[in-house]
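Would you mind keeping the following structure in view while I ask a few things?
With one protein chain removed, the remaining protein chains of the complex are shown where they sit.
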Amino acid sequence: MTRFNQPLGANEMPRFGGPGTMMRLPAQESAAGLDACFVGVPLDIGTSNRPGTRFGPRSIRSESCMLRPYNMATRAAPFECMMVADIGDVAVNPYNLPANVAIIEQAYDNILEEGCVPLTLGGDHTITWPILRAIARRHGPVGLIHVDAHADINDLMFGEKVAHGTTFRRAVEDGLLDTRRVVQIGIRGTGYTAEDLDWPVSQGFRVVQAEECWYRSLGSLMQEIAGQLAGGPVYISFDIDSLDPSCAPGTGTPEIGGLMLSQALEVIRGCRGLDIVGADLVEVAPTYDPSGNTSLIAANLLFEMLCVLPKVQSS
Amino acid sequence: MTRFNQPLGANEMPRFGGPGTMMRLPAQESAAGLDACFVGVPLDIGTSNRPGTRFGPRSIRSESCMLRPYNMATRAAPFECMMVADIGDVAVNPYNLPANVAIIEQAYDNILEEGCVPLTLGGDHTITWPILRAIARRHGPVGLIHVDAHADINDLMFGEKVAHGTTFRRAVEDGLLDTRRVVQIGIRGTGYTAEDLDWPVSQGFRVVQAEECWYRSLGSLMQEIAGQLAGGPVYISFDIDSLDPSCAPGTGTPEIGGLMLSQALEVIRGCRGLDIVGADLVEVAPTYDPSGNTSLIAANLLFEMLCVLPKVQSS
Amino acid sequence: MTRFNQPLGANEMPRFGGPGTMMRLPAQESAAGLDACFVGVPLDIGTSNRPGTRFGPRSIRSESCMLRPYNMATRAAPFECMMVADIGDVAVNPYNLPANVAIIEQAYDNILEEGCVPLTLGGDHTITWPILRAIARRHGPVGLIHVDAHADINDLMFGEKVAHGTTFRRAVEDGLLDTRRVVQIGIRGTGYTAEDLDWPVSQGFRVVQAEECWYRSLGSLMQEIAGQLAGGPVYISFDIDSLDPSCAPGTGTPEIGGLMLSQALEVIRGCRGLDIVGADLVEVAPTYDPSGNTSLIAANLLFEMLCVLPKVQSS
Amino acid sequence: MTRFNQPLGANEMPRFGGPGTMMRLPAQESAAGLDACFVGVPLDIGTSNRPGTRFGPRSIRSESCMLRPYNMATRAAPFECMMVADIGDVAVNPYNLPANVAIIEQAYDNILEEGCVPLTLGGDHTITWPILRAIARRHGPVGLIHVDAHADINDLMFGEKVAHGTTFRRAVEDGLLDTRRVVQIGIRGTGYTAEDLDWPVSQGFRVVQAEECWYRSLGSLMQEIAGQLAGGPVYISFDIDSLDPSCAPGTGTPEIGGLMLSQALEVIRGCRGLDIVGADLVEVAPTYDPSGNTSLIAANLLFEMLCVLPKVQSS
Amino acid sequence: MTRFNQPLGANEMPRFGGPGTMMRLPAQESAAGLDACFVGVPLDIGTSNRPGTRFGPRSIRSESCMLRPYNMATRAAPFECMMVADIGDVAVNPYNLPANVAIIEQAYDNILEEGCVPLTLGGDHTITWPILRAIARRHGPVGLIHVDAHADINDLMFGEKVAHGTTFRRAVEDGLLDTRRVVQIGIRGTGYTAEDLDWPVSQGFRVVQAEECWYRSLGSLMQEIAGQLAGGPVYISFDIDSLDPSCAPGTGTPEIGGLMLSQALEVIRGCRGLDIVGADLVEVAPTYDPSGNTSLIAANLLFEMLCVLPKVQSS
Partner (left out) sequence: MTRFNQPLGANEMPRFGGPGTMMRLPAQESAAGLDACFVGVPLDIGTSNRPGTRFGPRSIRSESCMLRPYNMATRAAPFECMMVADIGDVAVNPYNLPANVAIIEQAYDNILEEGCVPLTLGGDHTITWPILRAIARRHGPVGLIHVDAHADINDLMFGEKVAHGTTFRRAVEDGLLDTRRVVQIGIRGTGYTAEDLDWPVSQGFRVVQAEECWYRSLGSLMQEIAGQLAGGPVYISFDIDSLDPSCAPGTGTPEIGGLMLSQALEVIRGCRGLDIVGADLVEVAPTYDPSGNTSLIAANLLFEMLCVLPKVQSS
């Protein structure tokens, strides 16, 4: 028997029962004693089109009951190597968006202080800026694997500095990123000008447009990227709208021609070996997918993130 | 042929075609020249539970294509007596809730300056405070018919002054209401303390709990209320969650045991004869009602509000 | 053991299995040998707003698997007294609305020739005109219990004579109705002029507006109506939109403030003792009710119609 | 500050965040130290038509986030008087229905041993038989308020003794009920024979058919019933399908013409003063109600049950 | 600042507000002064299976609020080069299918007379025949890029000449097509005989079955096709059911094994350089996709069509 927390198994409690935590793991209030934690940030008032991401954490946890502890493709067994729990949700302010920057930053300072790697259930993409502020305070500027349909590098949205499409502009301004070790994958769709593509490049980011990903494995791309990002801490920010809407209908600003689910798996599995210090999965808006499958995808991808954390030994 | 704007009829254009305006009326940019207007305020970042009211105006307009110009029950023919148009949406700030107080107030100042009666398609209930600020600036403190499951008289929500549950506390503080001419109908559900019921009474409001409305016509109640509210300007604020969830599932904070649709019709029809200076229909969250009927109800109730405006003569 | 067809029971085959017929009755090609039949008319190209009634018969049959053979409220046991089967669907023309008048009329001539009472699963309300043509050819002008939100007495719709809102104008013109024995129940909503109410009255119809039905049993009303309609053949045409949208969301042109389900039961049960020669249940558009319950209601009301046929003896 | 557990409030954590427990109460593993507990029994393999009740507990808990601790209508404040927690789900066997009788009975023996009143989130109605076995072992034969569309007194279903429609036949056979103190409210619909109505009467039950409830308050009925049931322990078994499908679409075997939500509230509030020793809310099948409101209703009714427990003093 | 109409941007009005026009462009009554227009044809009575395409134009417009004016993949900026507006819907006859041939043809004659390129929001595929009649009257027989699961070359459907599956048979008979410059892409599924594939080939069409498109870029295919179609006017008719149902569930006659979204983008982008004189996007049935994404895809593809019009210069 392992000494680590285990997800509640379906032979002890049917999948449709048991606690409403991620993977039916034990809940605890803080990150004390944990190698990694799942944490929710149920915020959606930074959203420009369809809302509902506030229910992302609850819905991802619900659908995560399908997950078993062992990764059959990669043979990773994270719960044999790490102490993991679900530490619940950050108490975001539902009425005042800018106030959440400090709230979230403080919550992640607390997590990181415990030496714990946060795996975040979003929430809209606004949340990644304050998370990165806490991450960079602890780890210095980080490399970034940003998987998304959108570059999220607007200066202002409707005149505001804080919104779900300004995240990485703010992060660059704050010096949170090691910009030579930043890659954006899946960028596509319509824009106002070419800036969405050009500004990131001007900052030193590698931008992989969705069109470059069509009809092929991303295995070799990820090998290149892993080479580029090695040698320092790396953060993964995975926006579910990087996926094609056929795969992930439940999101607020879908763009057609996106990644396939197999590609999403390749991207995350391709991070194995990197020094991942945190990761998030954002922009799941469950009401737009009555099947629940967008949340199920998110739960799977969060599990795959767990499987590539440095403490997970290969078996 | 009348000299007034007419809704586009189904013998000219099938109901499923034509402009996306309220009742397929002509659109215009301002309220100039109008006796009454339909105006949208697509705001939902003041919402405490399920979001989606931002799509209320669009959805209400879509479903309003079912409406014909003549009220068969009351024999009102509003488009024979008034110039009415749809003046579109207020450009609310989607990321900064408090900023919207000034934005909305200014928009309604502009409408009222034209001598036009605004009929508002919400949006969450936050919007009624700034609307009332504009209304009271023009008309002085108004009587109020507030139909709702909730009293919306919190001082703070999550520490914030501006939210969808503080509206009428703010309105009282600002002196916007003639508190002896205020009635709240349909109040029910759970609360934190008795204050939701007691504070309004202490201000002089008449509070009609939902339980008083069960199994009966509200005709006589509305006669009493009309008597109480006569003699001054009156505003109607109709929260769709006043209705029982069986009638109006598409809303963010439903409470069981609410009004029936016939009662909603009686309440609004019972306002005939009052000096209605504005009205709103708020809290329609269309994604929670895939049939579209909650929006259809809202469209009907807005039409009924139009039918009781002072300029509509009885036929 | 009875000599009559029986619905397949849930102790022989689970409700979710078995044939896709009404009440899981035996299917047969014609009405030969039947006292009553269920027959579908999957037409919806006479619809003015939301389509989907073409799937009404299929969906009503699916949900009818919930029905058991005995009426606990009225103690009627129709399958102890009558030979009943499901004779399938009329092969309507899906592209040419006017062509269906002759198709449907012929199909019902065939049914009536067998001395069988047709209980029809619609389809939009267009179908009732040709059904009544066949009915009147056999029985002479009939009394009518027409339960509906709309009078359906337009002369033209979009310039056309055949549509779901012209049915009873056509029926009167053709002399199919004994106009002193016609009642319309549940009429409401918006219109173009007062004609929807006034023309039927001018023809001698009794019009019971929805407002007259609110908050009360319709038992005494139905006693009056049964008295008025006795003494000749009677047809029942039940438009599911007579019901309030809270009860029956799955329909194409819903109007608020309609009948409750208990009232629908009272109306049909109140027909007991009349010489019912046919009945239809129209305007179920299943895609607008993901729960399936609108179809389930329709199935129940069709069973209640079966229970009031003259051959059903009281027990 | 109270010494009792409190539901997490919306000013500390937005409604869409926080733990997935009933009312966001603290979770604990056993009933030790509790006056009352919420407990889930996620079983649906006893269901005769639509499945999905296995997700009832999870969904009711999700929607219960809307509930505040104070009952504005009755002024009950249960968390000021009792220690309440959510003790999670019984680990039912998802593949072997009969095995669950012993599993559930044992789980409730454990709860009752702590002197705790169980409030159960079902699950299909099969679960009430083993619950009553445990209840009667501790309290002796109990009075019963059974609110349901169906009598659930079949001897066999598809030849089986254990199913969701045989519960109260089994309970009578086992001597679990004080049959002079049993009332069934809301019975209706179709059946195989008159037995569904006649057998319960023959056992001494009072049967209140749905038809007796139409268009009226159930206040006086409940006064009578409370008089009849006083003087001994009472169990409440509330099947959500007692409600009209317009109110509660999300259930497996809906029957038209049922109770209104106000009547459900009256029934439960009318139990105040009785010696309630347990209660359940069963047959919520959330997938059939995409709005989530059937689960929300269930959550409200469970809260109302909590409010009428003997330890809740009037305020 | 450009002198051309611009879509309303999200920094001026949130995406969920503003006019219900395509891309929130200005509306105008006729095509006068326009280089290109969006126009709706809300017809679905030519549909053989699931209806609902009548709501296609309204739904595509609603979801088009997500679109920004600049094509990041192709760097096309159509609103810098052309005057574009939404000219609303053709007033189709909702009850008489054949009557629509003349109605639609007349409407397109009017558009084309202004020298404007029509981009059509369907509607079922019936509409393309009358559109092509108007197109050919002005431009002579045209080349055709027909993207579809079905060849739509039936002679009769249910004995009728006009229906959504006879369109291109009628077009050939009328001499509207330059048959050596016609390609059909995506054809698949079941049929009655081999004629669906053989007849088009016998007419000189190039038929690209879906099977030829699997697992690969259509870039080179489109180069070939563009070569073949160059030198004369070309019309694009894009049936959303050409896409795999995983991509576009909201359509009436889905066939499995269809195109991916990336392939749809390649097909349309591959038309750049051709003399496109009109285009349509048909068969979106929004009720079958509760996420709204099928309509969103349609909106995107219509924008891509706009981007390949001859007047759009490369940037």
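Chains here go by letter, A, B, C, D and E, matching the order in which they are written, and residues are numbered from 1 within each.
As a working rule, contacts are C-beta pairs under 8 Å (C-beta built on N, C-alpha and C of every residue); 3 or more make two chains touch, one makes a residue touch a chain.
What you are looking at is a predicted structure, and each value in this text was computed from that prediction instead of being measured.
S.K.: Can you list the shown chains that the hidden chain touches?
M.R.: A, C, D, E
S.K.: Could you tell which one of A:16, A:38, A:108 or A:235 touches the chain left off the display?
M.R.: Per the contact definition at the top, the residue touching the missing chain is A:16.
S.K.: Taking the entire complex into account, which one of E:197, E:221 or E:234 touches the absent chain?
M.R.: E:197
S.K.: Out of A:4, A:70 or A:192, point to the residue that touches the absent chain in the complete complex.
M.R.: A:70
S.K.: Can you tell me which of C:57, C:78, C:118 or C:258 touches the chain that was removed from the display?
M.R.: In the full complex, the listed residue that touches the missing chain is C:57.
S.K.: May I ask which residue of D:96, D:202, D:220 or D:313 touches the chain that does not appear here?
M.R.: Of the listed residues, the one touching the omitted chain is D:96.
S.K.: If the hidden chain were put back, which residues of chain C would touch it?
M.R.: Touch with the absent chain occurs at residues 12-14, 16-21, 27, 40, 42, 54-55, 57-58, 61-62, 88-92, 94, 290.
S.K.: Name, in rising order, the residues on chain D that touch the hidden chain in the full complex.
M.R.: Residues 44-48, 50-52, 54-55, 93-98, 157-160, 162-163, 287-288 of chain D touch the chain that is not shown.
S.K.: To test your reading of the contact rule: which positions on chain A touch the chain that is missing from view?
M.R.: Within chain A, the residues touching the omitted chain are 9-11, 14-16, 65-73, 75, 215-217, 244, 246-247, 260-262, 264-265, 290-293, 296-297, 300, 303.
Going forward, only the chains that are shown with their structure count from here on.
S.K.: What are the chains that chain B and chain C both touch?
M.R.: Touching chain B and chain C alike, sorted by label: D, E.
S.K.: Could you compare the number of C-beta pairs in contact for C-E with that for C-D and name the larger?
M.R.: Of C-E and C-D, more C-beta pairs in contact link C-D.
S.K.: Measure off the straight-line distance from the CA centroid of chain A to the CA centroid of chain E, and report it in whole Å.
M.R.: It comes to 37 Å between the two C-alpha centres.
S.K.: So the centre of each chain is just the mean of its C-alpha atoms; given that, what is the distance between chain D and chain E in Å?
M.R.: 55
S.K.: Which residue numbers or ranges of chain B touch two or more of the other chains?
M.R.: Answer for chain B, listing residues that touch two or more other chains: 14, 16, 48, 50, 54-55, 94, 157-159, 215, 244, 246, 288, 290.
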